[in-house]
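Missing here is one protein chain; the remaining ones are kept as they sit in the complex.
Right after this comes chain A.
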Amino acid sequence: MTTAGPAAGHRADLEARVDALLAAHDPATTERQAFLDARYDAGLAWVHVPEGHGGLGLPRALQPVVDDRLGAAGAPDNDPRRNGIGLGMAAPTILAFGTPAQQERLLRPLWTGREIWCQLFSEPGAGSDLAAVATRAIPDGDRWRVTGQKVWTSSAHLADRALLLARTDPDAPKHRGLTYFALDMRQPGVEVRPLRQLTGEAEFNEVFLTDAVVDDADRLGDVGAGWQVANATLMSERVAIGSGAAREAGMLGVVADAWRTAPSGHRTADAHQRLLRLWVESEALRTTGMRLAQKLAAGAPGPEGSAMKLGFARLAQQLSSLEVELRGDDGLRYDDWTLRRPDQVDMTGRDTGYRYLRAKGNSIEGGTSEVLRNIIAERVLGLPSEHRVDKDVAWKDLPR
């Protein structure tokens, strides 16, 4: 009585739909992109999304029924890790704030991987204080002209489109003068430069916008409502970052294997205790993610996702540090310092030292742990806000 999973009726119906898709489009003979288009049209792309946009309006928990069955049949997938920002952040934002026309136009190429997305939020002067963005969008007929500099932009060198947060009213207080757009990255006026990180690679970019153009039809939400839309995107991001997968997935699996294979001399009683504590903490986070996902199955992401992201960062850093220790001499080596521009973060595809260094970013990217603690304290626990001197002052009058 307590293990009622996804409804059996939905499951059988989904399996039948998958079988029909496979019968009409044999993966062995169908071109990859054509198969993905057909899957989208069949509502089997993301089953929780409304019909007509690649979904069936079913519980999100039923997606594995589709993925597993298609995987077993050798069908291609949409390489979701390549478009993490598109799928994890752009899609929920477009679904929540986009017009029907925008949803029709943007979601299909997003899901099928024809259009890769990035996120133009952070700036040199606006990281944790995101409402301080200075990139200007100035109206020009039925379009906007955008000028400014963005930074820490993952995937910008691959992206076709970007979620853009820009200032449209410098006379309004900083949270109220922002507007949110979907920007075409393939245009003059968008320059992407690699930004090398402490790992040696350039996974992030700087993006310089000089009179770049965005149609008003690509505005997401009202003029001046950019802060609310951006917050929804960020909550989706934190849920996406924090959601655990299977037990011993990710960093914990790497470190558990390091323990099992480490030369005996590196397996000390102290390291064993640390590992067991981290194993327990990983499982605590995994079950919290399960519970949160069950809560969110009906509703929108809330600030609780911030706690997941906080825990995830802490764990990744402690685990990757323990792994360096367990590897002994190998922990002193590094795999590759050459400047690379990867299309995704690949924690498990690289060596120990990379994981240790890359994990340092986990408590900074997507909201620093300090900002997340403030969010939890204020929005979840209802504690008083930080003392603010900038809240009701016009953005143009703020000291910078």
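The definition used in the following text is that a contact is a pair of C-beta atoms (placed from the backbone, for glycine too) under 8 Å apart; a residue touches a chain by one contact, two chains touch by 3 or more; residues count from 1.
The definition used in the following text is that contacts and distances are computed from a predicted model.
Asks: Given the options "Hydrogenase maturation protein, carbamoyl dehydratase HypE", "Acyl-CoA dehydrogenase fadE25", "Cobalt/nickel transport system permease protein" or "Phosphoribosylformylglycinamidine synthase subunit PurS", which would UniProt use as the protein name of the unshown chain?
Replies: UniProt protein name of the non-displayed chain: "Acyl-CoA dehydrogenase fadE25".
Asks: Which of A:169, A:191, A:216 or A:283 touches the chain that is not shown?
Replies: A:283
Asks: If I consider the whole complex, including the chain that's not displayed, which of A:310, A:324 or A:357 touches that chain?
Replies: A:310
Asks: Consider the whole complex, including the chain that is not shown, and state which of A:60, A:136 or A:267 touches that chain.
Replies: Checking the options A:60, A:136 or A:267, the one contacting the hidden chain is A:267.
Asks: Of A:31, A:129, A:257 or A:392, which residue touches the hidden chain?
Replies: The one listed residue touching the chain not shown is A:257.
Asks: Suppose we count only contacts with the excluded chain; which residues of chain A make the list?
Replies: 1-5, 246-249, 253, 256-257, 259-260, 263-269, 271-273, 275-277, 279-281, 283-285, 287-288, 290-291, 294-295, 304, 307, 310-311, 328, 370, 372-374, 376-378, 380-387
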